[in-house]
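Omission of a single protein chain aside, the complex is shown with its protein chains in their original locations.
Our next item is chain A:
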Amino acid sequence: MSEKMDGFDLSPNSNSDNEEEGVHVLAVDDSLVDRKVIERLLKISSCKVTAVDSGWRALKLLGLLDEEDKSSSSSSSSAGFDVLKVDLIITDYCMPGMTGYELLKKIKESTTFREIPVVIMSSENVVARIDRCLEEGAEDFIVKPVKLSDVKRIRDYMASREVRSVQNQEERSSSNINKRKLQECFDLSLSSSPPSISSSSSSSSSSSSSSLSYPSRSPSLTPSPPSLFSSSAPCSPSSLDSPTRRLKMTGFD
């Protein structure tokens, strides 16, 4: 059963103990019928769902509100709403007030949230609209009515994203281990250039060919903003994932 609070549909997951696992989706749609349907589609696809009725509420939940709304946001935080951690946002295009396109732009403009994939839903199959959304950074565009096959496609994309991120993390930790070993063996300081160390270690590591491109990625990454993956990595090419994060769901690196 779901409770309704002030425009939110909070759907407690039956396996709420594994909050770390599973994809958490924020669904935005002004139509109650569509919210119910998308919620069910996502839950039956093993996703945790929070459904809201407007872009404004979505931004509030994410903690992305503008300064003028500080008074209302402080009252909502006293009501016990923590900032939500979501893995995916799926939003309707046509909504009163803030459209799905405007919501998409606000999310992509935010340094904290631009990593989160955004999917747009629309009942109108307008090519110009689809192009505009994809250009603004939407991962995918679904023509309504949304079906199980659409949600499955999204789910598969999220799973492949997770695999890529795990692979990248494994590469980072294996390169760190190799660096330490080299340090022990040759008594080198860590100030020596990471690219040369990693290129020598990559030949001994059993990881895929993407580790060979590891040094070539680092020069292009210096101007990039901090990404969600950069927090734990000590070495410089920490936001390895940033060139690939904008992949559309039908493509692979």
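The definition used in the following text is that a residue touches a chain if its C-beta (ideal position, glycine included) is under 8 Å from a C-beta of that chain, and two chains touch if they have at least 3 such contacts; residues count from 1.
Note that contacts and distances are computed from a predicted model.
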Inquiry  = Suppose you had to identify the omitted chain by its UniProt name; would it be "AP-2 complex subunit alpha", "Centromere protein M", "Histidine-containing phosphotransfer protein" or "Engulfment and cell motility protein 1 isoform X1"?
reply    = "Histidine-containing phosphotransfer protein"
Key: Among A:44, A:83, A:126 or A:159, residue touching the chain not depicted   = A:44
Candidate in contact with the missing chain, chosen from A:60, A:106 or A:144 = A:144
Remark   = It is residues of chain A that touch the chain not shown, namely 14, 31-34, 36-37, 40-41, 44, 94, 96, 123, 144-148
